[in-house]
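Taking it in order: structure first as structure tokens, then the write-up.
Only one protein chain is missing; all other protein chains are in place.
By written order: A, B and C. Residues from 1 in each chain.
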Amino acid sequence: MAELATRTLPLAGAYGGSPAVQLQPARPAARISLRARPDAVEALSAALGLSLPTAPKTSATGGGRTALWLGPDEWLVIDEGDSGLMQATAASGAVHSATDVSHRNTAILVSGPGASQALNAGCPLDLSLKAFPVGACARTLFGKIEVVLLRTGPDAFRLECWRSFSDYAFGLLAEAATDAEI
Amino acid sequence: MRKYSVFALVKEAMRSHKGWEPHWVSPEPRSSYDVIIIGGGGHGLGAAYYLAKEHGITNIAVIERGWLGGGNTGRNTTIIRSNYLYEESMDIYEHSLKLWEGLSQDLNYNVMYSPRGVMMLSHNTHDMQSFKRHINANRLYGIDNEWLTPEQAKAFCPPLDISKTARYPINGAALQKRGGTARHDAVAWGYARAASDRGVHIIQNCEVTGIRRGPSGEVTGVETSRGFIGAKKIGVSAAGHSSVVMQMAGVRVPLTSNPLQALVSEPLKPIFPCVVMSNTVHAYISQSDKGELVIGAGTDQYHSYSQTGGLQIITHTLDAICELFPIFRRVKMMRQWGGITDNTPDRSAIQSVTPVPNLFVNCGWGTGGFKATPGSANLFAHLIARGEPHPLAAGLTLDRFRTGRLIDEAAAAAVAH
Amino acid sequence: MTTHRIKGAGRLTPARTARFTFDGKIYTALEGDTVASALLANGVHLMGRSFKYHRPRGILTAGPEEPNALLDVSRDAARRQPNVRASVQEVFDGAIIRSQNRWPFLSFDIGGFNNLLSAFFPAGFYYKTFMWPREAWAKLYEPIIRRAAGLGVAPKEADPDHYANRFAHCDVLVAGGGAAGLTAALSAAQTGADVILVDERAEVGGALLFDTAVTIDGKPGYDWAQDVLRQLKAMPNVRVLTRTTVFGYYNHNFLGLVERVTDHLASPDAALPRERLWQVRARKVVLATGAIERHMVFANNDRPGILLASAARLYLNHYGVAVGSKVGVYTAHDSAYEAAIDLKRAGVDVVAIVDCRAKPGEAVVSAARGLGIEVLTGYSVIDTAGHLRISSITVARNGSSNNRKIPVDALLMSGGWTPSVHLFSQSRGKLKFDAATERFLPDVHVQDCVSVGACNGTDDLNTLLSDAAAAGGGALRLSGEVPFAWTGGMIGAAEGAGKDKVVKAFVDFQHDVTAKDIRLAVREGMHSIEHIKRFTTNGMASDQGKLSNMHGLAIAAEMLGKEIPKVGLTTFRAPYTPVTYGTLIAHSRGSLFDPARKTPLHAELVKAGAEFEDVGNWKRAWYFPKRGEDMHQAVNRECRTARTVAGVFDASTLGKIEVVGPDAAKFLNLMYTNAWDNLKPGKCRYGIMTREDGFVYDDGVVGRLSEDRFHVTTTTGGAPRVLHHMEDYLQTEFPDLKVWLTSTTEQWSVIAVQGPKAREIIAPLVEGLDLSNEAFPHMSVAECTVMGVPARLFRVSFTGELGFEVNVPADYGAAVWKAIWSRTEAMGGCLYGTETMHVLRAEKGYIIVGQDTDGTVTPDDAGYGWAVSKKKPDFVGIRGLKRPDLMREGRKQLVGLLTRDPAEVLEEGGQIVENPNQVKPMTMLGHVTSAYWSENLGRSIAIGLVANGRARMGETLYVPMKDKTIAVEVTDMVFFDKEGGRIHG
């Protein structure tokens, strides 16, 4: 049996943040980009063990998995536990497209009183709790890259981006963190 | 017209400049003219001048919606060069550059043509291939354009950063020494004065609202905000508004009018000797004689006649400029504005007869309008006078979009594999 | 040095001082002083030289509209800032300040000779001369003019400071923190709305800072303002931004603000940005931008010591500084009287108030006379004297010729107040001209914004307070008193500077534009205000016409015999005041200028000593030099080794799109020129994509993993635009197809192993797959396991050798790469980069879209006519391909080019001609698209686009270069292993 491959994570050893903003590369997670028409939502929700959100800017969690609404026929499903996402959707019996993007994306956890200010250094969205409550998510821009934002708490966000943009994302967050007030 | 010279200036200084004549006459429009040019920018006024000077046609009216040179002529970043790629482009832009070289003397009006050199920066292998293709084609066509090493580029333009640690290090540059800048307002006023002196009527604040046509479909004149004015021939030279005017004659054209923004810095002592352009980092810069850094970039993405654009275009432009010239980061932006560029799918102009008899169109110059002004005007005059294009402008037909014989200057610069 | 600080006046604390140098001399300022107030306190008025005539100029204003006192301010060599307004820059301890635009000294400037010769330099003189001889303009005249022009010196070093950006949203943005702004902000804040209040000064209050006689809510104006500020700062839904300018009002209530964070601090915290750019989307905007006092236009109105009346009041009432000891006043507006009254009460000798109006406001006149000040109504100042400082004014009763000289060391002037409608105009609001008061005022608000206070032409304090409260939307009700209701104001030339006069009555101080310049422009046929502005450059200086626009317009209208609104108004453009480039750039610098995209194998490539090149925003391994090899030697070794043993290459940047769904094959049939429904799962096919116009747009290998799942690859540069192109057609032209697209470019590390030993290298790492030719032939794809990891293995080759591409989930790429590379190295194989990849594929005649094609090349031109399906009823490009010019004879076609001299390597971009001796402009047949030295063939090879190329096999053509002409033979494009056996090895 040939030796087993090990993982080399993006942002390994990345360090930054300020008293107002803590930055932490997220643990590796399983992810699928799920696309389907509305008529397949019920079957896919059952297969995944959570009810896929159908309203814009919303997410849903269930069984350690989180599903983010990205478009009328598009979700990003993240599972930090064991994966099995592809197998689950395949068994749903619904017509759909599921594509493993676990390694395409990586994520940065942004938390602290200055979290939304740091994000607003590059993101044009209104990140007040009123406009972007806990559980809200959106694909948007952060500086010169595309990201997916999920608010996980009043002062906590998960920023998903493609692997090759993660140095840029972390660098901009680190610089923006020093400019955020408590 | 009174000849301008240092002697005239001294003489007038003695009597506190009371004796200067108006640049142009602003007559009431006649009932009809032999030729009407729609659009009082550099191209329109120039065409009237060359019709009078080279084709002996002087019963002409140039009709301008607002004030002379108020469109793109007064809003561009005044860059002049002729090192384009395709023969059709080289023909017309080199014809224009040769006219630039003698324009002040021809018009007896100092348009301040300043051949300080236009340097296009190469940041990667694709840029190098593209520029060398231009350089080789230009050489065989008799147009000066030379390849510089990064060190030579730095010597020619000292503020340039050629360090290898830059995000997109410079691996060379293409320099056209005869390229440079000129004073845009002076081009409009110089042509207007010379045309007016030869009997051309210049009619401002007169918006064309319709094109009237005769029994066999030929043009017979224009409806305007100041009444109907007859014409045997009509030349449309309305830049960003070309689609609007051509549709008055039922002719559709392949244009999109986009805002093109530019900005100037506060005036500085001389620091920037030439013109520098970069496709990859996407910006271009020169310093005006008053000392302002004149900076321009790409168009806003959507079609608009608002002559304003988004702040993000300005910030992205300045990102690029300060990446190339880090010492300018503390300099301040004094003013930003926008023009309306008429862009064709292949980024080459249209100077052509149209399906409507005696209706000629000169448009689609996009971001290349200023540098083309004398050449375009000169050849458009030939087209209007003779009814068929001058050989140097033969390729710029409206029909090329039917046959597919495009002159794709845009593709030549597209990003690589 | 006598101090002009008045005991007990102003609001600065005398204890805290700061020292700075101005042109080498050391001065002392109080903390909170601006450079202007500090210099005035030390009796210094001379601060600059004008642009054209280099006339000595003093501070004129106390705000951002300052045209004269532009200084060079630096902390150290790198932190040096030109063109800084002395009236805005606060003094910090240790500041090094220099005057500009003068040589050798401010007090003695050679440039001043221009003033003597000014008769020869009227507006627009440079259009009339400098035309002989032809080259002289660029070589002689222009350099001289450029050296004289310009004000400050550009910094010489890169800026070490950093800047920040903040997108923000609010319900109400209030521009201006004066009486109106504070009221609107408090009113809005009390409704619970999110409010941002912005003021360009260090302290709120606006006009209340100098107008000490005003009381609001029973308190002195300044105290009321600071009290409201405390209330606002205590509210969580309010953000107050001082030292911040709203510089731009863009579409849909989007506003650009610049906050000056550290420029006033002696030793700022290194973590702080120097300035912060705010990009605010406001639901509603309240413009409370006040008004700017105008100067008077009269002969020699520009000597140092001549200031705006309100400026003198601010220097006295806020900074405690008297601008002079023998002060004259020349006015057409009542407000100047209060300046005289304040100075008189502070013990300063106010020698005379000259009011050009026959009947000014009685209250202010009697108040002034009550204090013993001589008030001359119906008089005018018709001249001034004094070189580096004003020494006297000459006054005369209007219409009479006998005049009288009054010695002064300062002259305050007021032509009245111009409502600041800059931001309103930027919001594309429509202005109207109020003929009674000769003011342009907001008329139609186009965006969700409202103007309140002086910028709306509201003079009465209580109307202002109620309008502002209403604009805020809250229940706040305030009232206040003012001692005098101001009347008056004039625009245009004053007495003694009329139509027939040739005196220098300055309209635009910085650009030295006089009243007679504007009249000259009108005489020369310039009748539009835009022509007049551009011909004279009136209003084109760094203060952008804040003081000069209205005067210029009035003088032009008088010459034209037209109503002012008929002459028009020039456009107010962003920014309101100049904005630092660094601020607009904010974070986009250095490594954050543009993302540097690296593949998952990047670290390994660096360890292996790779040189990198930029491809789009990717960093790609270019070549792997060993022991002092240059690129040429490294590439030759890599090329040789790849074909004799094996080469390993990082192909991760290639675009990858997963096309999934029952209609996947149908969709690909529409998007690519070739057919896909007969491609069996486990097989691959090379696809060419065109747009509707029929020109090659992208290409790549497509692998079918199952009935409804395709793994589509695109060029590196093409990845985003191909996906966008596909989504465009899928969503709008073929919406009924059940298929979806997902970008997987970065899901996979892609390790290409090419060469005779390729199979031997990867075999031990691959489980669950028979790699033999029979089971896994060329152009196959299979899902398997590599080193225990789920992988996709492709049997594809871009080198013509036996080739595999190992696709493993990205994070595993480095480990798999190390394993493959150690086995390859042991067998004598090599790593290779993009340069070698280019050579090997060219040896096989494979094209590169974007290099061999440039958007004007059809599939047939490129020799890929076979890939265009003849059977399919429809695909994108099917009609475009059949257009006349794309079907005509003589199109440029890709062909091989072999130089007669095998050692000669052509230059990519070289032009190809039939007859090298033809005279220029030559007829060109095409150009060299790819050219390399081929180590494997021991000679140079090239590919080129040549008119009618395929019909010219064996012909000799020529590539004329600068110093030589190179003969080439037109050949087939495949140079190496023509029978193509190796790929099936």
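In the analysis below, a residue touches a chain if its C-beta (ideal position, glycine included) is under 8 Å from a C-beta of that chain, and two chains touch if they have at least 3 such contacts.
Heads up, the rule we're going with is that contacts and distances are computed from a predicted model.
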Q | Omitted chain (choose from "Branched-chain amino acid ABC transporter permease", "Pimeloyl-CoA dehydrogenase large subunit", "Heme exporter protein B" or "Sarcosine oxidase subunit delta") - UniProt protein name | A | "Sarcosine oxidase subunit delta"
Q.
In the complete complex, the chain left out here touches which of the visible ones?
A. A, B, C
Q. In the full complex, which of C:R345, C:R477 or C:R879 touches the chain missing from this view?
A. C:R879
Q.
So one chain is hidden, and I want to know which residue out of A:R31, A:K57 or A:R151 touches that hidden chain in the complete assembly.
A. A:K57
Q.
Please identify which residue in C:Q731, C:S822 or C:T923 touches the non-displayed chain.
A. C:Q731
Q | Touching residues on chain A - with respect to the absent chain | A | 56-57, 70-72, 74, 124-125, 138-141, 146
Q) What residue numbers in chain B mark contact with the hidden partner chain? A) 241, 243-244, 247, 252-257, 301-306, 308, 310-312, 345, 401-403
Q: For the chain that got dropped from the picture, name the residues of chain C it touches.
A: 167, 250-254, 279, 281, 428, 446, 692-693, 724, 727-728, 731-733, 735, 873-874, 878-880, 882-884
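The rule we apply is simple: only the chains that are shown with their structure count from here on.
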Q. Once you find the CA centre of chain B and the CA centre of chain C, what distance in Å lies between them?
A. 22
Q: Please list all residues of chain B that touch 2 or more other chains.
A: none
Q) Can you list the residues of chain A that touch 2 or more other chains? A) none
Q) Inside the complex, what are the residues of chain C that reach chain B? A) 51, 79-83, 119-120, 122, 125-132, 134, 137-138, 142-143, 145-147, 149-159, 161, 248, 250-251, 254, 256, 277, 279, 428, 502, 516, 520, 523-528, 530-531, 534-535, 537, 540-542, 544, 571, 573-575, 578-582, 584-586, 588-591, 593-594, 596, 613-616, 693-695, 715-718, 848-851, 854-856, 880, 883-886, 907-911, 913, 920-922, 924, 927, 960-962
**Q.** Complex contacts: residues of chain C adjacent to chain A
**A.** 162, 164-169, 194, 271-273, 276, 279, 281, 586-588, 591-592, 594-600, 603, 618, 658, 660-662, 738-740, 742-748, 764-765, 767, 786-789, 808-816, 819
Q | Residues of chain B that touch chain C when the two form their complex | A | 4-6, 8-10, 13, 16-18, 20-26, 66-68, 70, 74, 87, 90-91, 101-102, 104-105, 108-110, 112-116, 123-126, 128-137, 139-142, 159, 161, 167-169, 180, 183, 185-186, 189-190, 204, 265-271, 287, 289-291, 306, 308, 310-311, 314-316, 318-319, 321-323, 326-337, 400, 402-406, 408, 410-412, 414-417
